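A single protein chain has been removed from this complex, and every other one stays in its place.
Chain naming follows the written order as A and B, and within any one chain the residues start at number 1.
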Amino acid sequence: MGKNNKSKVLILSLALLLAACSGDDEATKDSGGKKDSDGKQEQKDDGLYSIEDFSNVKTNEGEAIDGGNITFGLVSDTVFEGTLNWNFYSGAPDAEILNWFDEGLLTWDENYVYTNDGAATYEVSEDGRTFTFKIGDNVNWHDGEPVTAEDWLFAHEVIGNPEYDGPRYNSDFTNIEGMEEYNSGKADTISGIEVVDEKTLKITYIESTPSLLTGSIWSYPLAKHIFGDMAVADISSSPEVRENPIGFGPFKVESIVPGESVTLTKNEDYWRGEPNLDGVTIKVISSSTVVQELETGGVDLISEFPVDQFPDNADMSNVEFLGAVDRAYTYIGFKLGTWDAENNRVQPNPDAKMGDVELRKAMWHAVDNTAVGERFYNGLRWNATTLIPPSHPEFHDDSNEGRAYDPEVAKTLLDDAGYADTDGDGIREDPEGNPLEINFISMTGGDTAEPLAQYYVQSWEAVGLKVNLEMLEFNTFYDRVGNGGEDNPDVDVYQAAWGVGIDVDPSGLYGAEALYNFPRWENEENERLLKEGRSEEAFDLAFRQDVYDEWQQLMVDEVPVFPTLYRAVLSPVNDRVLNYAIGDGTEIYLSDLAVSQDSPVTAE
Amino acid sequence: MRLDKDSGTQIPDVDLGKSPSGFSILLRELIRDKVAFVSLLFLFLIIVGVFGTSIILDQDDIIKVDLFALYEAPSSMYWLGTDYGGRDIFGQLIIGTRNSLAIGILITLLTGIIGILIGLVSGYYGGTVDNIFMRFVDFFMVLPTLMIVIAFVTAVPGYSIVSFSLIMTAFLWMGIARLIRSKALQEKELDYVKASKTLGTSNFKIMFFQVLPNLSSIIIVTMTLNLAANIGIESGLSFLGFGFPESTPSLGTLISYARNPQTLELRWWIWLPASILILVLMLSINNVGQALKRATDARQRRG
């Protein structure tokens, strides 16, 4: 499970942002929340829950029966797009479907590092730049054709083709030797990729970096015997992607009702062995019917449970709630410059309204995210300290406490920096004595979105800062934040969220040349640390950890943005389901999935 | 939804016939009709209550988020409980009703003014003027109004009560224009208009000081019925998520909380009072409107 590719995770950021805000409960780490023998979550006295009390592996009850069918609920308020190929898809719902019938050739462990127990194994050369992959002999497409090195090369050729219309071509690809020449038409082949024999592929990268081992290798082959004769621009809309998609995963697509449901049967020839289940039905359910569907056994598993519905349903009798720390964080960002489209880099503005670091620090100290997490989310979101979430335990710096809630500290910081209330109206003026009005934008979506943003405004007001809130719908929000490179000058502060890739490197979000560096912040120290984090030296784990600890502290000192909340993902599973887990590196695979009885357990 | 109110289904409603008009008859009929009278009283109480209370209430205080009072059930402290922001529902209900009423009234007045002007001019002059105006009306009549309004409010983020009302008005004035035109067409054939014309009275004077007063009862009836529909429009859009931000509470935003199944099922106090209130409001306004209509229609007048 959870062998998603990196891009999927990042696109998840959208889903997160859109669905942002749902509350549940929290538990202080030592106060109850123990599981009873059934593995059910116990209600705590204070109504708070903690992610620590959730397991990410289903407790098995009863014996597996032969075969059986399960239903997977794809929780989405829009239909799935139906671009059912890893090389072309762009929506998270499509990825949820893809997981069932296709997979990457490489798997990874709980630290997201590639392992050698996937469909292919790999070896790295001395200099860390050349990877040799060996695809297992028993790995075959659903139509019986073997998955070959040619297919893997073909995937690279299609994505690198100038006619390619998907979103995958990025720095992971341009880091392959000869890729840019191929992309611009200067070369007919990609010089860095070599097919050694039918099942062996060799890829040479330009720069060696530890990121290569955590998700930067494109491990999804494209069936050349099917797509080889098509024009590249036609593949994504072809019936072989949309109606009869192909893969080599544990299940095969039987039929699709576009946008609504997919029926799958087991792939008897699956390389890990024949799956236990006979088949799987995937159907789209809206977030408003999730609970109903789970209680009646209409679905056995779902993609993601809306966290805000958890407190009212924590005692649902026929499911076990699995939980994991989400690879994501919510944050508040300060606009410190603009985007220079000519040179493709940020253009910091030293005179920006939020330019004073003391002001930014004070605004962090002024907000009580522990209370927000407990009150709005019942503890299932909790105070965030650094910009590397605990979903990356190797790199998240536990000892770094960020900036704690303390309005007095905030006031002192503001006083010392010269933000004083000179006209006695209870609102601070800027150090020159001019009125200071800060414009804050936040995104709509979900019940708590507005009260949450409103709460921040009130908190800032409590330390004497006047902040104007505007709630914007998703597209408008990112348009103003500067998604297209045109930053709206009226925005000073914004609240958003990021999904984090399985690779910890934050360059794509905070580097000076990253368009998604929405604060438009630049700092020499930051550039140095980001660079060291992906250097060859960083293959040494301890070195890399030190670099990122330092980076996390730098962000606490400089506060171009500050993290507000970390998140939990919850996944209820019907009691009859066996061998299921969420998260990474559990070594439990979809082919192991089984059921203990023919029909789902229903709620009492 | 009620956006389609002007689009044909309701056409049978507006055959008011010719009858002696005048406010006194309207009022007399209204008082004689018990249901309508009670409705009118209700309406009066709600309006006075809402506008009166909203003067005392501090709106900033009501929309203030209180982390320690989320989802409170109704109590002596919060008469109708609180929502997920710890905000008092009763206060929001008052402010929301005020906002919804204000929008409804504003749209009704604006559509009324535009509709009367165009209808009167078009019907009175007839001929080419009428033809042009009516093609224009025809065009607007067949627009899929709800979809266009949704597209419109998406394209214009951050609208206020006034700009929202203006957008709505742009798509809702046709029904009344068409009605007034057909009445004006009949009216101008009557002797008093002809007499005035021979006497050399200006067209402007005839239209606005002679024809218009004769249409007043029809106008009152139509606008009353439109008011109910227009209140519904705002709540419908808010329900779909294209209404006002929560800092501007309206009946629609309160009902739209019910889109969350947990709220729908477990926290009735958030959405039910607003739903009932909207129902009562619309029923009352409709009752008054229907009674007025009966009053102007001699055939159906009671007793």
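Everything below uses one rule, namely that a residue touches a chain if its C-beta (ideal position, glycine included) is under 8 Å from a C-beta of that chain, and two chains touch if they have at least 3 such contacts.
Keep in mind that, in the parts below, contacts and distances are computed from a predicted model.
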> According to its UniProt entry, is the unseen chain "Cytochrome c oxidase subunit 1", "Carbon-monoxide dehydrogenase medium subunit", "Oligopeptide ABC transporter permease" or "ABC transmembrane type-1 domain-containing protein"?
Replying inline: "Oligopeptide ABC transporter permease"
> Out of all the chains shown, which come into contact with the hidden one?
Replying inline: A, B
>> Can you say which of A:70, A:105, A:285 or A:380 touches the chain missing from this structure?
In response: A:285
>> Tell me which of A:62, A:258 or A:393 is the one touching the absent chain.
In response: A:258
> Pick from B:73, B:143 or B:195: which residue touches the chain that isn't shown?
Replying inline: B:143
> Footprint of the hidden chain on chain A, which residues?
Replying inline: 6-7, 10-11, 13-14, 17, 71, 77-79, 81-83, 88, 90-91, 165, 167-172, 174, 236-237, 242, 255, 257-263, 281-286, 288-289, 292, 296, 473-476, 478-480, 483-485, 498, 501, 508-509, 514-516
> Since one chain has been left out of the picture, which residues of chain B touch it in the full complex?
Replying inline: 1-4, 7-13, 135, 138-139, 141-148, 150-152, 154-157, 228, 232, 235-236, 239-240, 255, 258, 261, 264-265, 275, 278-279, 282-283, 286-287, 290
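Heads up, the rule we're going with is that only the chains that are shown with their structure count from here on.
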>> Just the number, please: Cα centre separation of chain A and chain B in whole Å.
In response: 47
> Can you list the residues on chain B that touch chain A in the complex?
Replying inline: 63-65, 67-68, 70, 83-87, 154, 157-158, 241, 245-247, 257, 259-263, 266
> Which chain A residues qualify as touching chain B in the complex?
Replying inline: 23, 288-289, 291-292, 308-309, 312, 371-372, 375-376, 444, 447-448, 450-452, 454-455, 458, 469-473, 476
